[in-house]
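Structure record follows, encoded as structure tokens.
Rest of the complex left out; these chains stay put.
Per-chain numbering from 1; labels A, B and C assigned in written order.
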Amino acid sequence: MAGGDGIGVGMVGHAFMGAVHSQAWRNVHRFFDVPLVPRLAVLGGRDPDRTKAAADRLGWAATETDWRRLVERDDVGLVDVCTPGDSHAEIAIAALAAGKHVLCEKPLANTVAEAEAMVEAAQRAARHGVRAMVAFNYRRVPALALARQLVEQGRLGDIRHVRAVYLQDWLSDPAAPMTWRLRRESAGSGALGDLGAHIVDAAQFVTGQTVTGVSALTETFVRQRPLAGSDQTDEVTVDDCALFLARFSGGAVGSFEATRYALGRKNAMRLEVNGSAGSLAFDFESMNELSFYDHADGADAGFRRILVTEPQHPYLGAWWPPGHLLGYEHTFTHEAADFLTAIGTGTDPHPGFAEGLRVQRVLHAVQTSAESGGNWQSTDAG
Amino acid sequence: MAGGDGIGVGMVGHAFMGAVHSQAWRNVHRFFDVPLVPRLAVLGGRDPDRTKAAADRLGWAATETDWRRLVERDDVGLVDVCTPGDSHAEIAIAALAAGKHVLCEKPLANTVAEAEAMVEAAQRAARHGVRAMVAFNYRRVPALALARQLVEQGRLGDIRHVRAVYLQDWLSDPAAPMTWRLRRESAGSGALGDLGAHIVDAAQFVTGQTVTGVSALTETFVRQRPLAGSDQTDEVTVDDCALFLARFSGGAVGSFEATRYALGRKNAMRLEVNGSAGSLAFDFESMNELSFYDHADGADAGFRRILVTEPQHPYLGAWWPPGHLLGYEHTFTHEAADFLTAIGTGTDPHPGFAEGLRVQRVLHAVQTSAESGGNWQSTDAG
Amino acid sequence: MAGGDGIGVGMVGHAFMGAVHSQAWRNVHRFFDVPLVPRLAVLGGRDPDRTKAAADRLGWAATETDWRRLVERDDVGLVDVCTPGDSHAEIAIAALAAGKHVLCEKPLANTVAEAEAMVEAAQRAARHGVRAMVAFNYRRVPALALARQLVEQGRLGDIRHVRAVYLQDWLSDPAAPMTWRLRRESAGSGALGDLGAHIVDAAQFVTGQTVTGVSALTETFVRQRPLAGSDQTDEVTVDDCALFLARFSGGAVGSFEATRYALGRKNAMRLEVNGSAGSLAFDFESMNELSFYDHADGADAGFRRILVTEPQHPYLGAWWPPGHLLGYEHTFTHEAADFLTAIGTGTDPHPGFAEGLRVQRVLHAVQTSAESGGNWQSTDAG
């Protein structure tokens, strides 16, 4: 609400994630009773002209070209890290050290070592009431938040199966150009870190179990791609897809797949969970729906297509009447609301950096297993 | 974009429609290159305290409790009418007379006579470059805008069938309380004007044909409803549902149904069109999808589930990558963008008041037919 | 079972319906414990060579070219009428008079007068233990039989809405040739009698209510069609589509549509029913599924996709394990089982000829209303 206290946000990065985070900061208090009203204080970016243009378009009051200055500014109380993964650790640690709350895009880091350092920094900061959260926005899809509730309530019984895929197709064409996302030094990994991180977090979140070990396979289908604005090509040094089998802490088994080559699937982040008392299915391409099978329904049982737009569903009380759908960007508004609430009420946000590290350990085990030709890899070995 | 000139908006009404219109005015220029940047200047409402609270929450700079003052204010260049239908004509006509551009919620009015007066006022105003648009936001669902394009391109051939329903269920429970929407004097009609108006406009928009005559049936299932905060009941004086058969100007036949008693259907605004070369199907509960059957696909033909989230699809270039869904509120953002563009470029917005009148004539024919026990009613007789 | 007594079947007609009925008579006792085992005794058809070829292919022991001889034969105990509608009355009445049980394809007749005569004949025959049934096979789709059970159990509460369409597209192409189905003298009507009859019966069956009045519209889109094997055309004298609104005996309202011009819809016999406690939806193109919304599910409610293949579902105990689908032809096997059981146990089969007449009266009211330009027509006026 407009009546709350304010907090200045400094955001580093203004590409896709920067745009959608801006929309969240700009509107969150119009719908949620947050204890702190965000001010779009400073936008950080390397190129001064492009950063200024982005700030105008997205509604930021000022700009900085050096993120070190941004995290030190007095008008910034919260730093939002929307850069590629290779700079997450450095920026987040500096911001925390400067006493700023930090929201960091996923995956938390490009390596387990970086993620460990970030967790340590977050723990130090927490002693002074400074909060850190990692931006796994899919936890804030109302249908997945409802899925979590159903599992918590025991409606699924013992979890036996997890099936999670994240399918996109934008690299399907070999002529699609090179980007920072296809270089190991900037992105850490390919589909694995970009898409796989989401489904690992979502699976752990919904089931309440952690992945204890994996066996993996990765592939790079197209190894050379054209450089934009050039007649040269460059080498793709990340995975195009990652597939892995997993065991969970509570006895469930799972299969995971992340790819950018599933032609026709635009953003098919799908999760299926089968338990002894019920089952769930979700597909982000129909993000307002949750399929739920309740074995207690007996002979009339069938997967229920729950339109997750009722006022009693997670986050929905803030929005429109039943049947009036939400979109992708709303998950970020929910994330902003939850983070501001955690800061304002002095509680730990979720997922914190430790949860981001847990995902990172799984990604690392996947890469290790894939490099070994598929051998089983414990996630503790991270 | 932030760089355009500004225009002050004065909005009358701050309930559901007011909230969603506010979201559109607040954000439209962050995504669309509109020639005029809206300023949320004045919010109008009868109760001063509630209006002030709504203005704070929704982000309006000032308030007025008398809409007559609002439409005269110098800082208002555009009046947005979000009130119940019985005040549309009076407010819109006064605003146009004051030289303000007008966006008016649907249905245009409660009677054909009011709608005719509004069309006349709009025509007068148009001579001075003042624009008027009626807020049939469903035209701005990207999937329905794409449907219109496919029909225009001849991909459907000759249109033979239209099947349109708008199904909700919030009155299914006889204990749901009385509201202004259930009184003829405030709402004009029930499901017919609230929901039926949308599907009549959508069917005419997508097919490019007009409804020439109808045969109708209406029903009121629950005739007494409790008054909120009282142990008394009040009489429902509008239709709970309206069903009608129709003929179109181009030879197609159609069936329409609007109801608030379709248990389990939350916002199922569905449209099916069958032509000699192709067919379309749409359901607002899956609003990011359009089903398209292309007879030219031969033995491989099947309804294509087009995820309408590609950059080349209507309005989508302004938003997120493929597969990242839009929601209900985005249709209003598109509406705002189109109206601001029409104003800024001096062109006629669509649907104008004359198109709103055309829908009104159909609604009137439906009521006349239903009252006569189903006799055929030409829409020209309006 | 093979152990039951036998009954000789004489079937008149060997086109589409003849082939599917043969499959039912040939196999019914392999799956159902019927009290009488059918013998495929005599096949009737006008052309001796084509009838003989059909008998060989379909497995009939003998042939007759004159149906009058067929219905008199001693080795025939049951006459199965699979001819066009204009001969139903004559054949069925003669067979009943000869003491043969009669299964008659739908619609029962081409006119109400014929249907009335058939009902009278059936009533006379019933006094001697001779049974007559009309072949509305869609009642034997397990999903629709389950739908009926749910309504009977009160799971839907008070029925308010019926939405029934039967969509095909085989006439969509104006070059499709003339057939007996497009001539009023042989077929009685077009889409109305062929497809509309099914949805009227299904709606009455599932809801347990009868249609009391209608308002209708029919259209013939293509009025001249080529004669097969000729360069001439002939006039289409039946409706290409029929749309009607209806009121039901229990207070529900309904809309119906039958067409052969819904491009891309191959056999979309769809039925939706909304009640005060639950809702149903069915589409024959997914005939093994029933969608059921149970309001008692509360915040977790959603349309359940019930795969109607469990042993406790209607007819399913005779077939395969769960999830192993049935097809179109199985509805005829169920019909045969039910009729043989009625004969063997001396009970009235459903739907009997009186129920067929009830459908006929609705079809007649539809035609009368359509010819009057849509005026309301009571079905009692038949």
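Methods note: contacts are C-beta pairs under 8 Å (C-beta built on N, C-alpha and C of every residue); 3 or more make two chains touch, one makes a residue touch a chain.
These numbers were taken from a predicted model, which means no experiment stands behind them.
K.L.:
Count all the copies in this homomeric complex, not only the 3 that are shown.
P.N.:
4
What we mean here is this: only the chains that are shown with their structure count from here on.
K.L.:
Fitting on CA atoms only, what is the rotation between the copies chain B and chain C? Please report it in degrees, nearest 5.
P.N.:
When the C-alpha atoms are superposed, chain B turns by 180 degrees onto chain C.
K.L.:
What chain pair has the highest count of contacting C-beta pairs?
P.N.:
Going pair by pair, the biggest contact count turns up for B-C.
K.L.:
Would you mind pulling out the distance in Å between where the CA atoms of chain A average out and where those of chain C do?
P.N.:
Centre separation, chain A to chain C: 54 Å.
K.L.:
Calculate how many whole Å lie between the centre of chain B and the centre of chain C, each centre taken as the average of the chain's C-alpha atoms.
P.N.:
42
K.L.:
Measuring from the mean C-alpha position of chain A to the mean C-alpha position of chain B, what distance in angstrom results?
P.N.:
36
K.L.:
Considering chain C alone, which of its residues make contact with at least two other chains?
P.N.:
In chain C, residues 301-303 touch at least two other chains, as defined above.
K.L.:
Given the complex with chain C, which residues does chain B contribute to the contact?
P.N.:
Within the complex, chain B touches chain C at residues 160-161, 163, 165, 167, 169, 172, 174, 215-217, 219, 221, 241, 243-245, 247, 251, 253, 255, 257, 259, 261-265, 272, 274-279, 293, 295, 301-303, 373-376.
K.L.:
Could you list, by residue number, the parts of chain A that touch chain C in their complex?
P.N.:
The contact residues of chain A facing chain C are 150, 289-292, 294, 297, 299-307, 310, 312-313.
K.L.:
Per the contact definition, I'd like the list of chain A residues that touch chain B in the complex.
P.N.:
1-3, 16, 20, 22-23, 26-27, 30, 56-59, 168, 170, 265-268, 284-288, 307, 309, 320-330
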